[in-house]
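Before I ask anything, let me first share the structure, which is written out below as C-alpha cells.
Some chains have been omitted; the remaining ones sit where they do in the full complex.
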Amino acid sequence: MSAVISPAPVSVRPLRTAAVVAGRFVLRFGLLAVLCWVWQRATEAAANPYFPTPLQILDRMRTLWFDGPASHLWTSAPLWTDVAPSLVRMLIGWLGGSLLGAAIGVSAGAFPTVRRMVDPAAQFLRALPTPAILPVFLIVFGANDVMRVLVIAFGCTWPVLLNAMQATGAIDPVARDTARTLRLGPRRRLVQVDLCYATPAILAGMRVGLALALVLMVLSEWVVATSGLGFFLVDSQRHFEFAGMWAAMVALGVLGYVFNTVFTALERRALRWHRHSRARHD
Amino acid sequence: TTDTTAAPGSGSGSGPATGGAAVVVDAPATTSSSAVYLGARNGEFAKAGVTVQAHNHTSSDSPLVGLLGNAYPIVWDNAADYLLAVQKKLAVTVVGLSDLGRPGQLEVLAKADSPIRSVRDLPGHSVAIPGTTSSCALTIPAQLRAAGLDPKSVKLVPVALPDEGSALQRGIVDTVCAPEPFLSTIRKTVSTRSVSDQFTGPLTDTLVGVYVTTTSYAQQHPDVIASFRKALAAENAALNADPDALRKAVPTFTRVDPSLAAGMKLPGFATNVTDTAPLQKLAELMQQAGMLTSTALPADVMAADR
Amino acid sequence: MSLDVLPRRAAARRGHRPALSTFVLGLSGLVLLAAAEEVVSRSGLVSTQYLPPASVILARLGELLTNAPFLADLGATAGSAVLGLVIAVPVGLVVGLVLGLVPAAHTATRIVVDLLRPVPAVAIVPLLVLVTGTGRASVVITIVSATVWPVLLNTIHGVRDVDGVALQTARLYGARLPRRLAEIVLPSAAPVIAAGVRVSIGLALVIAVAAELLIGTDSGVGAYLLAATQGGSHTDYAFAAVCAAGLLGLVVNWAARALERRFLPWSEGEPR
Amino acid sequence: MRVTDLGHSYPGLPQPVLHDVSFTAADGEVLTIVGPSGTGKSTLLRCLAGLLRPGHGEVCVLGKPVDGVPDGLSMVFQDYSRSLFPWMRVGRNVEFPLRAAGVPAAERRERTAESLAAVGLGDARRKYPWQLSGGMQQRVAIARALACRPRILLMDEPFASVDAQTRADLEDLTLSVRDRFGMTILVVTHDIDESVYLSDRVIVLSRPPATVAEQVTVDLPAPRDQITTRSDPRFVHLRADVAAHIRGDAAS
C-alpha cells in the first residue's frame, strides 16, 4: 500500500548529503537564531524591567516548570497542575469548535436554505467581543471547565465554519452531480462527499483556530480563575513579575509551535490525495 | 441612565487650562481620586501653580503601565500595586498619598440565606475579590488572622467588579468583597447580608491610593511635584472637611447615580500627603499576606521636591 | 454586450433564491437566537439585571443606535478595525503569497511564524501601552497582530491549492511569474483568501473592542462598555453595545460578501 | 422511460438549448444519441437523470415523473475525471454507491472486482484516480456505473478516451450487461459506427435548439459481433443513413 502512493517527488531525489542536511537546518533555524540574538542584545541594551532578556525568560521557565526531580522527567508540579489542564481544555474546545464549525459550514454550503438561515446569526455571533461576552458564559455555565471549553470552542468555530462553507459551496459541480446520481442519502453525501471535498479548507481553518484556541484559553482564564497558564500570565503581570509573564508568552508560542507541527504532520497524511490530485504531474 | 448613553470619557477631565501645558493625571473616576477631579475643576491646582487635567483610567491594567509608557506623567494607583512595583525595582515614586479606608467603604457580602454570617464562617468558602492586589486581598487575610483563623482556608477568587453581583447570585462564589458604589448596586439586585466591614478596627485608615510618578519625571520636574503636593494636601483637607459637598459632587465626575451618592460612605483623605507611615503600615500588611518579601521601603519612596 | 452573462447569472440566482426569503430566513435565525437568550435570561438563573432579556437589550439597542455619542464610539471602533484590516490584509496577502510560492521562504520563517502566532494579541497590550501609549495606535497594532494570521494562512493554503493543470497550462504558454500570479494564482486562490479575510473582519471587531477594554481608551465601544459598567448597573446598555458590535459585524460581512460576489463570481462554484 | 416535449434554456442564452424533445425507450432497449457538439446532449441526459429541472416538458422514468434522481439510475459523466472522488481509491470509488445502497460487504467486494475486471482494470483497485491515465479513469467511471446494476444506465461519451480495441471490448460489454440485467441504456456518442453497432435505435438531435431530427431504428440481428455485424451490408447502410441525417441537418 505504501509502495503505491509513497510521496512522488521525494523518493526520486538523490541521497541527501550532510551538506544538504546542514543547509536545511540553517534554513529552518537560522532566522530564529538571528532573531533571538537580536532580542537578547536589544533587551540587554534597553534594560527595561518590562522587557527581560530571553536568557532570563528561559531561566524563569526552567525554575517554573522544569525544576522537578529526574524521576518526573525534571518537570515540576505546576506544569501538571496548571499548564496541563489548560491545554486539555484548549484541545477539547478547539476540537469541539472545529467539529461544530465543520458541521454547520458543510451543511450550510451544501444546502442554501440552511446557509441563508444560519449565516446572519453566525456573522452576528462572530463579531461579539469575546471579553465582553465572557460574563454571559460565566452566568450561564458557571465558573468551571465546561464554561472555559465552550468559550474556546465558540471562538474556534468561525474560521472553520467560514472556510467549510466556502469550500462546500464551491464543490466541483460534476462531483456534486455524481454524488446525486449515486443516490447517496443526504447524510452520506454530506459526510463522504461534501465534507471530504471541504477537508483541505477545513483543516486550513483549524490551523487558524489552533492559535486562536491558545489565545482564548488565556482569555477564558482571566475570569474567575485561580490557576491555569492564562491566570498565571495576568497574575504575573499584576505582580510585576515580568519574567514570568514573558515565560508564559514564550510557553504559548512553543506550545503553538508544537501543536502546529503535529497538526501539519497529520494534515499531510490526511491530504495526500489532495496534493497529488491537484498538483498532478509536477 | 441618561448619563450612560453619553459619550464616556467626555465627562472625565475638566481642568481650566490656565496657561502652560496641563499635567494629565490618569485616575479612575471614583471617590478615591476626588482630589484630582475636583481640584482641577475648582482651581486648587492652578492656585498652587500647576495646571492639572484628570483623565479617567478605565483599563483593568495597572495605571503604572501608562505611566511607564509616558502616556501620563502622574497617575493614581492602588497603593499595594505601587509597593509591588517598587519591590520589583520599577522606577516609580510617590507624589502624594491619596485616600484611606474608612468603615462601610469596603465590605464582604453573602447572600441573605447563606450560613455565612461573619468572618468566622468564612473558612472553607470562597470570596470574590476585584483583583489579586486589591485592598480585599489584604484586608481579608488580616481579618482572618485577627480572628485566629488560617488565611489560607479562604479561597480568594479574582472576579471583575461588574461581574461580582452575578457571580454571587449564581452561586459561583460564596461571598463577594466589593467597594462602593458596587456594594450598593449588589445590595439593590441581590438580597445580601454584610459579613464583614473591611476598614474597621486596626484596619481603619489603611492606605488605599497614592499618586505616583516616575523617578525621572520627579527629578526633572521638582516644581511640579511641589505644587501638586501643595494643592493635593489642601484639596484633601477640604474634602475631609465637607463630606456632604463631596457627596453632591460625586455624580458630576463619576458614573454613580445621585441617589446612590447621597448615602455613600466616603474614604478619608490624607492630609499629610508625604507621610511614609501609612505606606509602612501597608507594607507590613502586604508582607503578612505574602505579597511582599520585605517591609523595608526604599529611601526615595517619596519623590524629592525642590 | 447583451450577452454579458454575469449580471444575468446573478439575476438568475436571485430569481432562484428570492431576496425576500433570504431576508426572512436570515431574520428567523437571528430571532431564534434572541428567543433563546430571552428564555435563558428569564429562567431565573440570575437577576435580569445581570443578564437582561433580549427584548430589553433590543429596546436599548434602538436607543443607542439613535444616540450620536454612541454612534461616534461605534464609528471609532469600526475605524480602528478598518485601519487594522487595511494594514493586516495586504501584509497577510503579500507574505502569504511569498510563503506559499517559495518553499524555502516558508521553511525559513515557519518556526518564527508558528511561535509568534499563538501569542495572544490581548496579552501584549500592556507591552504595547508601554511602547506606543494608550491611544488608537495600540488598538490598531493589536488588531493587526491578530488579524494578519487568518489572511496569511488562507493565502498560503489558497496559493498551494491552485490546480496543477491550470498552473502548468499557464507555464506552458510562457506566462512569467508576475502574470501567473496575477492571472492564475490570485484569481484561483481569491475565494479562499476572501474566506480568510472574512474571518479577519470578524476578528478585527472582536479584538478592537477587547483592546479598547484593556487599554482603557477614550472612545470606542470598549470605552463605552467600561463606562457603562464602571459606576454600577447599566448592564442592559452594555449588552446593547455588545450587540451593536455584532450588528456591525453583520453589516460589514454582508458588504464583504457583496463585494466578493461582484468581483469573484466564481467563488461560490459554477452554477448548477 | 418516456420523454415528452422536453425543453430547456440556460439563462443568458438567446435561444433554448432543448426544444420539444420527445422519445421513449422500452425496457431493455439500447438507445444512442448523436448530434453536433454543443447541441444539448449532455443537457438532455442531465434532465433525464433528474439533475436538472427542465424548463418545460416532462420525463417519466419507470412510469413515474422524474423529480430528483430516480431510483435504479446510473450515469457516466462526460467529465469523468471530475466525477471520481480523488480521496478514495479506485476500489472504493466503485464500491461507494453499493455501500450507500446497503449491499453487504462480501457482495460489494465481488461486484467491484467483477466490474473492474470487466473494464480491464482488475489490478487498479488499490490506486487513486489521479494515478490513472485519462482512459483508465473513464473506465473506472464506467465500472462504477455498472457495479450498481442500474435499471437505467445513461452514458455521456463513455468511450471517448480509450483506444479502439478497448472501445470495442467496452461496446460488447455494454451489450452483454444489457442482456444479462435487462438494463435500459442510453449512450451519447460521436462515433456513428458505434451508435449503430450499439443500439436498437439511434436518436439524432438537430443543431440547437435541439429537437429529435430523426429516430433510426437499427434492425441488426441480436448477438452482435464486432466483425460480422460491422461488415453486414445493413450496418453500412444504416451508418450512412445516420450520417446523412446528421449531415443533412447540418447542411440545412
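Order of writing sets the chain letters: A, B, C and D. Residues in each chain are counted from 1.
Please note the rule applied: a contact is a pair of C-beta atoms (placed from the backbone, for glycine too) under 8 Å apart; a residue touches a chain by one contact, two chains touch by 3 or more.
On a predicted model such as this, the values are computed, not experimentally measured, just so you know.
This structure file describes a complex whose protein chains are present as A x1, B x1, C x1, D x2, with one copy per kind shown here.
Just so it is clear, only the chains that are shown with their structure count from here on.
Setting chain D aside and leaving every other chain in place, the chains that still touch one another form one piece. Look at the CA centroids: the one farthest from the centroid of chain D belongs to B. Summed over C-beta pairs in contact, the chain pair with the top total is A-C. Averaging C-alpha coordinates per chain places the centre of chain B 84 Å away from that of chain D. Computed from the mean C-alpha positions, the centre of chain C lies at a distance of 47 Å from the centre of chain D. We define each chain's centre as the mean of its Cα atoms; on that basis chain A and chain C are separated by 19 Å.
For chain B, residues touching at least two other chains, in rising order: 61-62, 68, 162, 166, 170. Within chain A, the positions touching two or more other chains are listed as 50, 135, 139, 172, 177, 237, 274, 280.
Taken together, the chain C residues at the contact with chain B in this complex read 45-47, 49-51, 63-64, 67, 69-70, 72-73, 125-126, 129-135, 213-219, 223-224, 226-235, 237-238.
Interface residues of chain A facing chain B in the complex, by the touch rule stated above, are 49-50, 135, 138-139, 142-143, 223-226, 235, 237-242. Of all residues in chain A, only 24, 27-32, 35, 48, 50-51, 112-113, 116-121, 123-133, 135-136, 139-140, 158-159, 162-163, 165-167, 169-173, 176-177, 200-201, 204-205, 207-208, 210-211, 214-215, 218-219, 233, 237, 245, 248-249, 252-257, 259-261, 274, 278-282 touch chain C in the complex they form.
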